[in-house]
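A protein chain is absent from this complex, but the other protein chains hold their places.
So, chain A:
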Amino acid sequence: MDALYNTHVKLLAFDFLKLTPSPTDPSSFFRRGKRLSRAETVGIVVTRDLKPGKFVKFTIDDGSGCISCVLWLNQLNSSYFSRRNPSDVRLIAQAATDFASDLQLGVLARVRGRITDYRGALQISVSDVVVERDPNMQILHWLDCMRSLVMLLARILDSDCSASCARICGVER
């Protein structure tokens, strides 16, 4: 059962970059045998490239690696969105514009979205952004990611790794 498929799984960049694309489904990625489609990262915005009306590409550095992200800003001109209710599209476009203005260099941001593969490089196609004012949120994200991976490992056949990771994290199995 793909319990994680529609959740934004908290991933360290170190882990995110090891995801393997599904050979049959472009929206699915595998991590230790579990199928995922969405991810959440928390880290510092270290690059930002804004193309108004099109997209903002940025990079999140979470201390274990860098994750490339893209936030689309072209909803008002997109043929994909032309089929939807115009007032809904305006709301989506405004939310995306607001997120883009929050994403300044040096801020700590929590970013969620779909995992995508762009020309062989993994990235997040962003659905929402929260700027974290509390600097401890970066630490909490590390701990959340480690804890969720230990729980995942406890369910699969890598018992030596899951036992030692559980011991490191002090998690009961």
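Throughout what follows, contacts are C-beta pairs under 8 Å (C-beta built on N, C-alpha and C of every residue); 3 or more make two chains touch, one makes a residue touch a chain; residues count from 1.
Here is the rule we go by: contacts and distances are computed from a predicted model.
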- Hey, which one's the missing chain according to UniProt: "Dynactin subunit 4", "Glucosidase 2 subunit beta", "CST complex subunit TEN1-like" or "serine--tRNA ligase"? "CST complex subunit TEN1-like"
- Item | Residue of A:Arg35, A:Lys57 or A:Arg114 touching the missing chain in the full complex | A:Lys57
- Query: What residue numbers in chain A mark contact with the hidden partner chain?
  - Reply: 12-15, 44-47, 49, 57-59, 61-66, 68, 105-108, 121, 134-136, 139, 142-143, 146, 158, 160-161, 164-165, 168-169
